[in-house]
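One chain of protein is taken out of this complex; the other chains stay put.
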Amino acid sequence: MEGVLNQLPIGLSIGAVLLLIALGLTFTFGQMGVINMAHGEFIMAGAYTAFLLQSVGFLVALPAAFVVAGLMGLVLERTLIRRFYGRPLDTLLLTWGVSLMLQQLARDLFGAPNVQVVSPAWLRGGLGILPYNRLFIMALAVLSVLAIWAYMHRTGQGRRMRAVMQNRRLAATSGIDTGRVDQRTFFIGSGLAGVAGVALTLIGPVGPTLGTYYIVDAFLVVVAGGLGQLRGAVLAAIGLGLLNSYAEFWSDASLAKVIVFVAIIGFLQIRPQGLFFVRSRALT
Amino acid sequence: MTAVEAPVEAPPVVRREPRRWQGPAAFAAVALLALVVAPLLLEPFRLGLLAKYLCYAIVALGIGLAWGQGGMLTLGQGVFFGLGGYAMGMYLKLHDAGGDLPDFMVWSGVEKLPALWTPFGNPVFALAMAVAVPVVVALLLGALVFRQRVRGAYFAILTQALAAALVILLVGQQGLTGGTNGLTNFFDFFGQDLAADETQRGLYLTVAVVLGVLYLGARQLVRSRFGRLLLAVRDGEDRVRFLGYNPATVKTLTFAVSAGMAGIAGALFVPVVGIISPALLGVVPSLELVVGVAVGGRFALAGAILGAVVMGYARTYFSEELPAAWLYLQGALFVLVMTLAPRGIAGLAAGLVRRRREAGT
Amino acid sequence: MRNSLWRTGAVIALSTVTLAACAGQSGKSDTSASSGGGNTIKVGILHSLSGTMAISEVTVRDAELLAIDEINAAGGVLGKKLEPVVEDGASDWPTFAEKATKLIAQDKVATVFGGWTSASRKAMLPVFEKRKALLWYPVQYEGLESSPYIFYTGATTNQQIVPGLDYLKEKGKKKLFLVGSDYVFPRTANKIIKAYAAANGMEVLGEEYTPLGHTEYSTLVNKITEAKPDAVFNTLNGDSNVAFFKQLKSAGVSAEQMPVMSVSVAEEEVKGIGVDNVAGQLVAWNYYQTTDTPANQKFVAAFKAKYGADKVTSDPMEAGYNAVYLWAEAAKKAGSTDVEAVKKAAGGVSLDRPEGKVTIDGDNQHVYKTARIGVVQPDGQIKEVWNSGEPIKPDPYLKTYSWAGGLV
C-alpha cells in the first residue's frame, strides 16, 4: 500500500522530467512549427556542460548550459532552419541529420563511453520517497515554467513573441521584426533543453546517445499537450508522468511504454489537437 | 493558420509528359540491368547485398507514395516491414523445426507452440499475413488518426512512437518473438538450401521482379484519378472535403497500400538476409528509410527507389572503409540534400534534363 | 543563378558519393582476388565500431589487435604474420551477419574474432555454420548453446552467475530481487537464478525487466525498496546501469544494507556510472584489472603502452585477448589454419592467461575459467573478494547441476 502511495510523488517527478525535456520543444515546435529532432542533442550538450563545469559548481552549470545549448540552437536556426519555415516535415528530417552529426561530434570530443558527473553533496539524501535530486528537478521545472510565463506575459519581448505566435503576418505588418523574435524563441527553447540536460545528469547516463533516450517522450508530451501551449505541456507532462508511474507499478516498464502510447492515440481521438489549441478560421 | 499545416515543398514544374517511348525504354533498360547484367557481374555476396537494398527500395516506394504523393510523412514504416518479416520468419522457423519447437522457444522456456504461431506453419497463410497484417494495422491506425484530422507533424510523431512501442513489445515477448535476437538461423526456403548461391540468385531475381511489378502498380495509381485526388489531398486536404471526398479515406487507403508494400519487402528480406529482429524496425531504421527516399527524390517514385539503393550502397561502403565517419556523412548528406536539393537526385536530374531541353530549343 | 550553382554542387557531391561507393566495391574485389597466397594469414575482427555498442566493443577490438601485434612480434603463426581485417558490425545484428559473410567469402580469413551481444552472435551463427568457418566469441553469455563452429572464450552461466549466487548464499542473502534489461541474457539468467533459489532455500521477491536504454528507474527502485530483499541480482545492460545505480543511490539504498550483484558492470562501466554511485557493490566476472597474475601485469602494461595510460582493462577485453592466443596455439598444434584441423586440435589447449589458467573444453568448445567475485572500490578499480579456487569446467547446458534439470 505504501508503494502505491509512493507512486504519486514518483509520477509527479517523472512528470517534472518530461516537462523539462519538453518545455523547450513546446516553444520551438508549438510556436514556430519547427520539429527539432536535434532537441535531444541540445539536452546532451547541457549534460556535457555540467560535466565540464563540475569542478566549478553545479549551479553555475545551469545558466552556462542554457547559454551553450541556446547558442547552438541559435546557430542552427540562423544557418539552416531559417530556410525551412513552413516546411515542418522537412525540418524534422533536416534536424535529424544534424542530430546524427552532433552525436558523432560528442563521441569524438568526449569519447564513446559515458562520462562521470558527480552530484553535488547538498543533493544527496532525500525527503520520504523522493530524493533531494528529484525534488530539485521538480523545483527546477516549476521555476522554468514560471520564468517562461513571466517572460511571455510580463515583458515586451514576450508580448511580441506571443503576437508572432498568434498571427505572424499581422505581427510583421505591425512592425515586429519576426526574424529576431524567431531567433529569441529558438535561443530560449534550445537553452531550456540545456537546462534539462544539466538536471538529467543527476539521474541518468551522460553520453553521446543521451538525447535519443528522451526525444520520443518529449515529442509525445508536446503532441498530447497541444501546440505551443504552456499549460497544455504542463498538464500533459504530469498526466503522462502519473500514467507512466502507475502503469509501470502495476505491470512492468516495457508494458508501461506501450500503455502510454495507446493512451495517447486514444486521447487524440477525443482531443485531436491536444489538450489546448488555438482556434483558427483559416483554411489551408 | 499553423505552420504545421503548410503544404510541402512543391514538386517540379515540368509536366510529366515526356515523349511516349522514353518511360518504357528507361524502364526496360533498368530491368535489363537489374535482371541480366547485375547477376552476371556481381559476385554472390554483393548480389545478396543488392537484393537487400532492393527490399529497402520496395519500402521506399511505399514511402514515396505516402509521403511524396500523399504528404503523409511516415516515420514508422519499419513497423510494417517488421510485421511482414516476422510473418515470413515464423513460417521459415516452423518449417525448419519440422514439427518441433523453434530453437529460441526452447531456450526461452516455452513448452508448447503458442496458438498464435500454429497457422504460420502454412506458407500460404504466412505469405497472406505478411501483407494482410501490415495493411490491417495501417487501416486501423489511419482510420483512427486521419478521421480525427491528425496530420503533418503529429502523424509523423505518432508513427515514430508506434515504431518505438512495437520494438518494446517484440523485445518483451521473448518466448513469442525471439526478443532482441529476433528470428534467425533459417535453412530451407521452399525446398531450396538458403545458403546456396543459386537460391540467393533466385531470391534476388524474385525481389527485383516484385519491385518492378509494384513500381508499375504504384505508377498506375499515381497517374489515375485516385493519384490526382491524392495529390489534391496533399496540397489542400480541407479543400478536398468541399469537393465531396473524404480525405481520411484517401489517406487511409494510401497509407495501407504503402504498409502492404513494406510488408512484402519484409517478407522478402527475411530469406535474403536471414534474420528479422526488432532492431530492423525501430525508430532509426524507419528514419533511415525516409532519408533514402528524400535523397533519391520523394516526388518521383523512381527517385525513392534510387535513393534506397544509393543509401544502401553508401552505408555498406562507408561502413567498410570509414565506419567512424558514417554518422557524419549520413547527417551531412542529409542536411545537404534537404537544403540544396529538396527534390533529391530525381529532382536534380529532372532539372538537368529541362535545362538541356531549353538549351536545345 | 545562385540557386542553380548550389544545385550543380549538390549533383556533383551526390555523384561523387555514388562513384566512390562503386569504386570501393571494385577495389575490394581486386584485393581479395590477389590474397590467396602470400606470407600472411588473414584473420577477421568483427565488432561494432559505430552505434550504441561501440562503447564496449571497441575496447575488445583493441585488445585483440594487441594480441595480434604481440604474436606477430614473436614470429607469427606457422611462420606467417597475422593480418587483421577489421569490419564494423555497426551495433546492428544483420550487419554482423553481412560482414561475417564478407570476411569469409570475400576476404577468405582463417578465423574471425568478434561479437558482443547475444543477438549479434545468434545472427552470425548460421553464417559460420553454413560456410564452415570459425568464430571466437569473447563475452560472457547466457549459455544453452554449443555451435560446432564457435569457440566461446567468455564465461557461460555456471562460471559467472552460479558462482555469484553461491557467494550470495554464503553471505546469508536469502531474499533476492531480479532486475534486468529486456533481452535474452537477463531472461535466461533469471530463469537459472530462480531454479537455483528454489533448490537452495532462497526466495525471489520480484523479477523486473526494463527496455534497453531505459533511464527512468524511480518506480523500479520503489518496487525494490517495498519488497525489502537481502540483495539485488542485476543483469541490466549498458546505459541503463548508469541510471539505475544513480537513482538507487539517491534513494538512500546503500551497498551495506542491500548489495547489488551485477554481471554486466566492469571497470569501463564503473567510470560512466560514477564511482560514488556504485562503490561497495558486488560484481561477478572471471578477470579484473587488479587480478594478480604475471600474465596480467604484462597485459595491463602492454595495453596501456599501446592505447594510453588512462585506459582500463576488463573481462571481455581479456577474453578477446585470450581468444587470439588460443586460436594461434591451436593452429600451431594443428600445423595448419584449416578450420577442421584447428577445431580438432583445440581441445585441451591450455595457456596461462591474465585471468589464470584457461583450457579449451573440446566437447563444447567453451573454456575452463576461474570465477571471481569483486567489490567496486572508491578508486574505480575492482577488488577480488572471493574466487572459485580452480578453473570451473564449462557447462553451457547446466547438465551437471541437478536443480537445473527442468531448464532445458
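For reference, chains read A, B and C in written order, and residue numbers begin at 1 within each chain.
Keep this in mind: a residue touches a chain if its C-beta (ideal position, glycine included) is under 8 Å from a C-beta of that chain, and two chains touch if they have at least 3 such contacts.
Rule of thumb we're sticking to: contacts and distances are computed from a predicted model.
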| item | value |
| --- | --- |
| Among "Oxidoreductase", "hydrogenase (acceptor)", "ABC transporter ATP-binding protein" or "cytochrome-c oxidase", the UniProt name of the subunit that does not appear here | "ABC transporter ATP-binding protein" |
| Touching residue (missing chain; options B:Ser108, B:Gln160 or B:Thr252) | B:Thr252 |
| Chain not shown: contacting residue from B:Leu231, B:Ala332 or B:Ala349 | B:Leu231 |
| Selected from B:Leu140, B:Ala196, B:Leu243 or B:Leu352 as touching the chain missing from the view | B:Leu243 |
| Of A:Leu127, A:Leu170 or A:Val262, the one touching the omitted chain in the full complex | A:Leu170 |
| Footprint left on subunit B by the chain that the document does not show | 10-11, 13, 15, 220-221, 223-226, 228-229, 231-232, 235-236, 238-247, 249, 252-253 |
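Simple rule for what comes next: only the chains that are shown with their structure count from here on.
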| item | value |
| --- | --- |
| Pair joined by more contacting C-beta pairs (B-C or A-C) | B-C |
| Distance from subunit C to subunit B - Cα centre to Cα centre, in angstrom | 34 |
| Inter-chain centre distance, subunit A versus subunit C - centres from mean C-alpha coordinates, in Å | 36 |
| In subunit A, residues with contacts to at least two other chains | 252, 254, 257 |
| Overlap residues in subunit B, where contacts from two or more other chains coincide | 168, 171-172, 324, 327, 333 |
| Subunit C residues within the subunit A interface of the complex | 52, 54-55, 58, 182, 208-211, 213-220, 222-223, 226, 239, 242-243, 246-247, 250-252, 268, 271-276 |
| Residues of subunit C defined as touching subunit B within the complex | 4, 6-7, 9-11, 13-14, 17-18, 20-22, 24-25, 28-29, 49-50, 87-88, 90, 92-95, 97-99, 101-102, 105-106, 117-119, 122-123, 125-127, 130-131, 142, 144-145, 182-184, 187-188, 191, 209, 211-212, 407-408 |
| Touching residues on subunit A, where the partner in the complex is subunit B | 29, 32-33, 35, 80, 83-90, 92-94, 96-101, 103-104, 108, 216, 219-220, 223, 227, 252, 254-255, 257-258, 261-262, 264-265, 268-269, 272, 278, 280, 282-284 |
